[in-house]
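Heads up: the structure comes next, in structure tokens.
Every protein chain of the complex appears in place save one, which is left out.
The first chain written gets the first letter, and so on, giving A and B; residue counts start at 1 in each chain.
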Amino acid sequence: MPIYRIRAAEVARVWGSGEEEPVREKSVPGLDEDSLTMAYEAAREALEMSGVERSEVGAVLVGSESPPYAVKPSATVIAEALGLTPRVVAIDMEFACKAGTTAMILAAGLVASGAIKHGLAIGTDNAQARPGDELEYTAGAGAAAYLVSGDSDRLLAVLEYACSYVTDTPDFWRREGERYPRHAYRFTGAPAYFNHIVGAAKGLMEEAGLKPSDFDYVVFHQPNVKFPLRAAQMLGFKPEQVKPGLLSGEIGNTYAAASLIGLARVLDAAKPNQRILVVSFGSGAGSDAISLVTTENVGKKRSSLERLLSRKVYVDYGLYAKMKGILGVA
Amino acid sequence: MVWAESVPRVWRERAKKYRLLGGKCPACGSAVYPHRQVCPYCGSEGLQLVELPRKGRVISYTVIRHPPSDFVGKEPYVVAIVELEGGARVLAQLTDVKPEEVREGMEVEAVFRRYREQSPDGIIEYGIKFRPAH
Partner (left out) sequence: MKRVFIVGAGATKVGEHWDRSLRDLAVEALLAAVRDAGIDKRDVQALYVGNMMSGELQGQEHLGALVATWAGMAGVAAFKVEAACASGGAALHQAYLAVASGLYDCVAVVGVEKMTDALPHDVTSALLTAEDQEYVVFAGATFVGLNALVYRMYMSRYGVKQEDVARFAVHCHKMAVNNPYAQFRREVTLEEVMSSPPIADPIRLLECAPVGDGAAALVLCNEDFLKRSPRDVLVEVAGSAVATDILSVHERRDPLAMAGFRKAAEAAMKRAGIEAKDVDVLEVHDAFTVLGALTLEALGYAPPGKGWQLVAEGQVEPGGEIPTNTMGGLKARGHPVGGTGVYQVFDIVRQLRGEADANQVEGAEIGLAQNLGGVAGTVAVHVLRRVR
């Protein structure tokens, strides 16, 4: 999580919509940060926390829609920097804000098949938004990483079910060569975010024979503060189940990292034997619903998230524009 | 540009720059960064390859306000001599800190950051910077 923040009110000072701001503030990457550097820091922390031998990490799966290169993988740089090369499955993946949870599902598949012992699943983004567009209030930056493993003694939580739900729904896109993405405004709501979140969550609960009250926590993809709360209501979850994993108000929408960062907050607070539902949503569109049950180990380790959230330096719109590259390269 | 734009060089250096790989001299015990064959202090050969500790303190620092070509647009930024635990000294940028907050003796920790691009369409060079430890 970068140290810098910009308040939505500061964005409004420049672009002034007069409407209620969708978040209080969002994270802004420093001049020397990008989705790759953030991904590395998260992955490094996950690896250290796990205590797993580097040579036994068999995969690095990086989900992002804002890699530093249009063509050249981040996964190889991260794998190199972590000392995991050369015998490792590495891939960069794109599916908007769903790429991180899909990385987790695929890593789990590689582990479950016996192809690898442990795999790193990372969601990371330095989200770009057109200056003055409503998405500029929320387009944030951050990364989260999980060490997915079959080593049951060390697990903090067990991945029990996953359900993916996708359709061709063009709610948000960026054409090749274009600098900023476009979105379809209110169309991104019901046909996109809510349809897929509900589809994936219901699909998982049906398959697993679970109901909302079986879960202690639910983490939704969080492009703002309102959508996750409404999704919870639509599915029959209570606000108390959603709020612990809802961070968008203070860091904005961290895109491929969003639901995974929410999950980290929940894991830091959870007790053993609690059930967590994570439902991501990526434009284009699709949702992954993943349910996890915490183990006895969960209270023993905490991530750096609280520390990262508390270290904040506010910037004004001018500095923000410089950091996001809106002002162009010197 | 007057500095050495090169793809092979970046590839050659990546392990040392990404993972803070240094050398420990078997003869005089000195720790150096980066790793190299010969100890600069005693001249002995055969330095051991080690991943250096990622924590240290600031020995001295300066604020660069007139950068060279490849860092134009990034100023002002802080460059410091960081002494790592174990004694190896590194010359690196400090980050996530305001210049006026830097102090000699400040405790810092290593982070992986983007240093520069070889050109607007060239490759990106990553490396280790340091931020305040607490």
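Convention: a contact is a pair of C-beta atoms (placed from the backbone, for glycine too) under 8 Å apart; a residue touches a chain by one contact, two chains touch by 3 or more.
Computed from a prediction, not measured in an experiment: that's the story for all the values here.
Considering the full assembly, with which of the depicted chains is the omitted chain in contact?
Among the chains that are shown, those touched by the missing chain are B.
Who touches the missing chain here, B:P67, B:G86 or B:G122?
Touches the omitted chain: B:P67.
Which parts of subunit B face the unshown chain closely enough to count as touching?
1-4, 9, 13, 17, 32-34, 40-41, 59-72, 74, 77, 79-81, 89-93, 99, 104, 115-116, 125, 127
In this section, only the chains that are shown with their structure count from here on.
Quick check on the complex: what are the subunit B residues that touch subunit A?
Answer in residue numbers: 14-15, 18-19, 51, 72-74, 93, 95-96, 98, 111-115, 120, 123-124, 126, 129.
Which bits of subunit A are touching subunit B when the two form their complex?
3, 30-34, 36-37, 40-41, 44, 68-69, 72, 77, 80-81, 83, 311, 313, 329-330
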